[in-house]
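The block underneath contains the structure these notes are about, expressed in structure tokens.
For this depiction, one protein chain was excluded, whereas all remaining protein chains were kept in their positions.
And then chain A:
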Amino acid sequence: MNKTVNHKAWFLVLPVLILVAFSAVIPLMTVVNYSVQDTFGNNQFFWAGLEWFEELLNSDRMWGALGRQLAFSAIILAIQIPLGVFIALNMPKGGFWASFCLVVMSLPLLIPWNVVGTIWQIFGRVDIGLLGHTLDWMGVSYNYTQNPVAAWITVIVMDVWHWTSLVALLAYAGLQSIPQAYYQAAKIDQASRFSVFWYIELPKMSGVLMIAILLRFMDSFMIYTEPFVVTGGGPGSTTTFLSIDLVKMALGQFDLGQAAAYSLMYFLVILLISWVFYTVMTNLDKRDGV
């Protein structure tokens, strides 16, 4: 067979190249550009090499924020995934109440981030907030503006309130797709409730749960608005997560070079962890017998 040589075909790829260039490559490259330069204003830039990166790797501030960020993501995953699955298991399987539960559970997902933050900011206040005031009245020392533990609990409970529904809805969809025959077979085999969960429901849900974990991880790792509205990263820097720290650096201190290096590192960490998640989970999926 003779192939016709026609390099014009490459032009067909051009729209995609342009799109990707403008949406991803060029913005990213400006960040890379900033990360190797320094400026004193007046739009004058000086070559700085890898200085910013070195500085960043030796900065306690960055490591602190990264540590807090990892801890935050780990904690909310550890709460939201089991809790979401538990809720999905106990939801009605059909009829009016199923629809009712679905609507009620979707409500938190529809509220804008900063509104969620504001709701909890007020909710937790000792002087006028229902939660804060009640706790105070009960004699529990709770003040998220001064006590780091209280601040952490508030931020975590807020995230759980806001996002557990998503996990529950995904898990519910996974459960609904299990054919009835599996439950019937389990009854006939005299399987216990736990066996039904462990050998039927969990394996059948694993696909959607993997998506839920990935989504919740990435979202929580990039969280900004809600804790910023509630605690502003405080008390001190105890709830300053990566995004909050980055915004402080870039916009508060206007350290463009350092912030650019920070952004790149942030991006690479997310990419790396997502890749690890994905690889581990798809491998778990493929680990059949043999």
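The rule is short, and it goes like this: a contact is a pair of C-beta atoms (placed from the backbone, for glycine too) under 8 Å apart; a residue touches a chain by one contact, two chains touch by 3 or more; residues count from 1.
The rule is short, and it goes like this: contacts and distances are computed from a predicted model.
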| query | Which one, "M50 family metallopeptidase", "ABC transporter ATP-binding protein", "Phosphoribosylformylglycinamidine synthase subunit PurS" or "Quinol oxidase subunit 1", is the UniProt name for the chain you do not see? | reply | "ABC transporter ATP-binding protein"
| message | For a quick check of understanding: of A:Ser23, A:Ser106, A:Gln184 or A:Gln253, which residue touches the chain that isn't displayed? | response | A:Gln184
| request: Could you tell me which of A:Gly49, A:Pro203 or A:Gly236 touches the chain that is not displayed? | output: A:Pro203
| Which listed residue, A:Gln44, A:Ser192 or A:Asn283, touches the chain dropped from view? | A:Ser192
| Taking the full complex into account, what residues of chain A touch the chain not shown? | 179, 181-182, 184-185, 187-192, 195, 199-200, 203-204, 287-290
